[in-house]
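Yeah, one chain of the complex is gone here, protein chain that is, but the others are all in their spots.
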Amino acid sequence: MTTASPDRSFLRAALGHPAFVIGLVLSALFIALALVSFVWTPFDPTKLSIANKLKTPTFEHWFGTDHFGRDMFSMIMVGARVSIAVAFVAVGIGMLIGVPLGLYAAARRGSLVDEIIMRGNDLAFAFPSLLLAIMITAVFGPGAVNAIIAIGIFNVPVFARLARGAALSLWTRDFVLAARVAGKTKARISAEHILPNIANLLIVQGTIQFSLAILAEAALAYVGLGAQPPLPSWGRMLADAQTLISLAPHMALFPGFAIIITVLGLNLMGDGLRDLFDPKLRRGR
Amino acid sequence: MPVLSISDLKVDIHGNTVLHDIDLTLEPGQILGVVGESGSGKSMTALSVMQLLPHGSQWSGTVEVAGTDLATLDEPALCQMRGRDVGMIFQEPMTALNPVRTIGDQVAETVRIHTGASRREAFAIAREMLNRVGLGEDRFPLDRFPHDLSGGQRQRVVIAQAIALRPKLLIADEPTTALDVTTQAQILDLLRQLVREEDMGLMLITHDLAVVAGLADKIAIMKDGQIVEAGPTREIFSAMRHPYTRALFSASAHVPDRGRKPEPGKTPVLAVENVVRDYQQPRRNLFVKPAPFRAVDHVSFEISHGENVGLVGESGCGKSTLARSILALDGLQGGDIRLNGHVFTSAGDGPHPELRAGMQVVFQDPYGSFNPRHRVRRLVTEPFHLVKDPPRGAELERRIDRALTEVGLSSSDADKYIHEFSGGQRQRIAIARALIIEPALIVLDEAVSALDVSIRAQILDLLAGLSDRLDLSYLFISHDLSVVRAITDRVLVMKDGKIVEQGETESVFRNPQHPYTQKLVAATPSLEAALAAPAN
Amino acid sequence: MTAYLLRRLLSLSLSLVAASLVIFLVMEVVPGDPASFMMGINADPQAVAALRTQLGLDEPLPVRYLGWVAGLLQGDFGISYTYRVPVSELIAERVMISLPLTLYALALSTLIAFPAGILAASRRNSAADLSVMGATQLGVAIPNFWFAMILVLVFAINLRWFSAGGFPGWDAGFFQAIKALTLPAIALALPQASILARVMRSSLIDTLNEDFMRTARAKGLSRGQALRRHALRNALIPVLTIIGLQFSFLLAGGIIIENVFYLPGLGRLAFQAITQRDLIVVRSVVILLVFAVIVVTFLVDLAYAAADPRLRRRRT
Partner (left out) sequence: MTKTPIAAAAVSLLALGLALGVTPATAAKMDATIGMQLEPPNLDPTGGAAAAIDEVVYANVFEGLTRFGADGAILPALAKSWEISDDGLTYTFMLNEGVKFHDGTDFDAEDVKFSLDRARADESTNAQKALFADIASVDVVDPATVKVTLSKPNGSFLFNMAWGDAVIVAPESADGNAAKPVGTGPFSLTEWVKGDRVELGRYDGYWGNPVKLDKVTFKFISDPTAAFAAMMAGDIDAYPTFPAPENLVQFESDPRFEVIIGSSEGETILAMNNKQAPLDNIKIRQAVVHAIDRQAIIDGAMFGYGTPIGTHFAPHNPAYVDLTAQSAYDPEKSKALLAEAGVSDLTLSLKLPPPSYARRGGEIIAAQLREVGIETDITNVEWAQWLDDVFKAKNFDLTIVSHTEPMDIGIYGREDYYFQYGDADFKAIMADLDKATDPAKRTELMQAAQKKIADDYVNGYLFQLARTGVANAKLKGIWPNSPTQANDMTGVYWED
């Protein structure tokens, strides 16, 4: 029995969790890069300098230059902004739509609406996601906004299913029954008792989905369907690097590392959070 | 030579001492009862003998099984010892068997890994053992899977695999706690018989004094990782030298003082009339809609003002479903339920929220009954939602304060989180939450079943006192007959969705009319009866 | 159990119908006319119109949908707009690459993931566990197309052990064909193996904490025996789900990898067909993939039943 507030003990546990700390540092690094890029980059990432092209890393150009002589480091900084923004908004959309759907389905378990939501979910899972994303961008045209939509759509069922599953088990818990005995409506119970208790789960899944969305954005951009030039994007940088890989491998390596490190950071953070939120594991600590 | 001899055993887990100064001996053909409340270290003692202590454990002292010092055995030798020299039975039969392997396979496995027996021979032994524990081959062929079996039957399978090689020592860790009373009686009988016939030593671990009282030759009473008292059963019970033994004994047999008597005649607080509750069964055939399962079958009864009514029955009899119906958590298929004369819920008609304030509930699980994210203040005031004009400010404080002090907590507890309380305290908070809007009826659904005896006695006292002071009625649902007997005025016995017998609690228990009630009462282990019986 | 399976089948076929409708409508709103794409920029408008009629693009929407579905039911996928051959032929050729590639990748992923997951779970928190977990974290984080590029750089361009891509065809001999699929399969398998190893580990850890594992130990089974005899099969159930999902994912998700290695597989067929507005091919490939997912889901259900006897009798 501790007298400290749960928040402080959580913080202490979090800082003692190596995976979480590494994950936090790595993700924070790229979020910081993205934020700094708004006010400062070493070079203008859109400024061409054909004479300077394909330079390997130097003291001036830390990550070298690309086939147009643009500074790779600056591009990666701005690319971080694009990747993170697209992924964040896409996951946000998925959560904002998916979680209420899942909560609703759980509250009205077995109803027609539940059935429709769940079948719709099955359908969305059965669809080859990348193909559909490609089709969506074929319909609306490529661009960051449409990449968000394409990725966001596939996050909806993920969160709907997660929220429904977690909520269903909570609905059988005694404290929810007690709230029902207290005459609270299902909507109110969902908001007051269910949502706060699945929030941890949603945060953990959100982190994982966030990293998946960064990978998805990179894949879409790689096939030319992400953010459009001149805005740099990690996936498109890789696509540009592809034909030059034997001539200028650094063009492929640095954006690749950026993706890997960001995704790794987010995943480690997600795993760490899962451990930290799990009371079983916390007690054991 | 004793089959088990423990001396000066000490166990640390991650540096915390969980057991110390343990000395026990057990002779062949004897039953040693190890009794204690949760956390007393009784299971850890069993695991020390099995050498299956959790990771990070360190032990010292001497543990000898049939003369062999376990400290001298390496892991492969220990593997040979487990199952061959020592068998073990666990508390939870539902999960103690591997769901994906047949029962024959699992019993035969004990034989096959210890002897060079062929598959066929092993299965023959498995068959014999299953017959031995009462699972005849006509109904229980070897290729059945555990999920086809009831809890009691599964526990028999577990016993069969524990005794397959006729070990010298059998350890049973709360073997009947998860079972219904009638099943419990059968399993205990089986264990007793096996011990006598096979000349094994049985170490029976339980929290229930009544169980060991009728069974054990010797008793060891544990508290806080220590044996506080040990000796022959009758001696212990008659002398009760140690204060803890006395406390445990009195808590187990505790009957709270009941002052007032109910006043029948007025409008009953609760009137249940012809209530029917059906469940849809899963379809087995795509085109045939299955007949619904009738969980509650035309049940009628009443509860008067200040009356405590018990509802007893074994698992699956429909008592929990009835409770949910009374609380209007589920709709009815027939009949109606009146609260203070008003229709609270009826077939096809949902609950009437404004009436809900008249009825509150306390659930079994003290850990799952509260939203872990809220403070006690918010938890106990949740029912105010039902009141049109909930109290505010100082009045609210006063009500919270009163509810908390009423259940024996202090007003400062209102600002704590639920995880800061023990199980017994939580159950007090649950009662405070039920009390705060001053209902006429509280449904107590197995409200003391998860508590240790001493805590249970306190909560029963609290409930009895509240009922007297506040003119409360209880519907007390429990599988534990002794608890119901202790606190209720009247009792309902439920079986297969029907009330088979009802009447004054004492008369029903003393003179049960229905055969089922008779069986139930007979199966319930009774401390007094066990001690009154002549020594065997 | 049969009733359960029948019900699953019914709901899955409903999904299929819904999927066919969705995909048909999406393809209708995709801008771009297959006929004008085929005729190029200097084409005569009259010739384009003639082609539209010939391709049946002038018919009203419901007629075309029903025609397509009716054809599907008879196994007739129609004629590709651009290739002018039956779509079923095209798909059959492509499946002969995508399916082996998928199975190859799945086999690699399983072969890597199972031992790794089991090792990590049975030696929890050991150095081996930490290494496996670290490696899988990395494996999940690496974009497979990037990994594919690196594989090409190292093994095809620098070391020249493998060709950079392409597929010689199964006629070229089994080993040649398998060799051509090796780098793509590795690229596909890496993230999948990482995921699978993690699932295997956590599922096994859950199982190891089950009561029946303690029962097994109490019977005298050693740690390893208990793991092999009692834990693995139980732990396999969630792993099966993931393998099922991965199969579907790999079958469709090879698009990018097929592009990197210019393998003429299903994904690339679909991708090309989208860019060429060969609507009929896109539709058919997508519906086939959805169908594959549904069949695999169903097979996973059956596999569940095989792995878990509890499901054979009842299931709600």
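Just so it is clear, A, B and C label the chains in written order, and each chain counts residues from 1 on its own.
The rule is simple: a residue touches a chain if its C-beta (ideal position, glycine included) is under 8 Å from a C-beta of that chain, and two chains touch if they have at least 3 such contacts.
Keep in mind that what you see is a predicted model, and the values were worked out from it rather than measured.
S.K.: Can you list the shown chains that the omitted chain is in contact with?
M.R.: Looking at the complete complex, the unshown chain comes into contact with A, C.
S.K.: Which one touches the absent chain: C:132, C:221, C:280 or C:293?
M.R.: Checking each option in C:132, C:221, C:280 or C:293, the one touching the absent chain turns out to be C:132.
S.K.: Touching the absent chain in the whole complex: find that residue among C:90, C:141, C:195 or C:255.
M.R.: Answering carefully, the residue with contact to the hidden chain is C:90.
S.K.: Please pick, from C:193, C:221 or C:255, the residue that touches the omitted chain in the full complex.
M.R.: The one listed residue touching the chain not shown is C:193.
S.K.: Suppose we count only contacts with the excluded chain; which residues of chain A make the list?
M.R.: Answer for chain A: residues 46-48, 50, 53, 67-69, 138, 141-143, 224, 228-230, 242-247 touch the chain left out.
S.K.: Which parts of chain C are in contact with the chain that was left out?
M.R.: For chain C, the residues touching the absent chain are 31-34, 36-44, 46-47, 50-51, 54, 82-85, 90, 93-94, 108, 111-112, 115-116, 119, 131-132, 134-136, 139, 149, 152, 155-157, 160-167, 169, 175-176, 178-179, 182, 186, 190, 193-194, 197, 259-265, 268-269, 274-278.
Operating definition for what follows: only the chains that are shown with their structure count from here on.
S.K.: Looking at chain pairs B-C and A-C, which one is connected by more C-beta pairs in contact?
M.R.: Spelling it out, more C-beta pairs touch across A-C than across the other pair.
S.K.: Roughly how far is chain A from chain C, centre to centre by C-alpha average, rounded to an integer in Å?
M.R.: 23
S.K.: Give me the residue numbers in chain C that touch at least two other chains, ranges are fine.
M.R.: As it turns out, chain C has no residue touching two or more other chains.
S.K.: Which residues of chain C touch chain B once you look at their complex with the stated criterion?
M.R.: 3-4, 6-7, 10, 210-212, 214-222, 225, 229-230, 233-234, 307-310, 313-316
S.K.: Could you list, by residue number, the parts of chain C that touch chain A in their complex?
M.R.: 11-12, 14-15, 18-19, 22, 26-27, 29-32, 137-138, 140-143, 145-146, 149-150, 152-153, 157-158, 248, 251-253, 255-256, 259-260, 267, 270-271, 274, 282, 285-286, 289-290, 293-294, 297
S.K.: What residues of chain B sit close enough to touch chain C in their complex?
M.R.: Residues 50, 52, 75-76, 79-84, 87-88, 90, 92, 95-101, 109-110, 113-114, 145, 147-148, 158, 161-162, 282-286 of chain B touch chain C in their complex.
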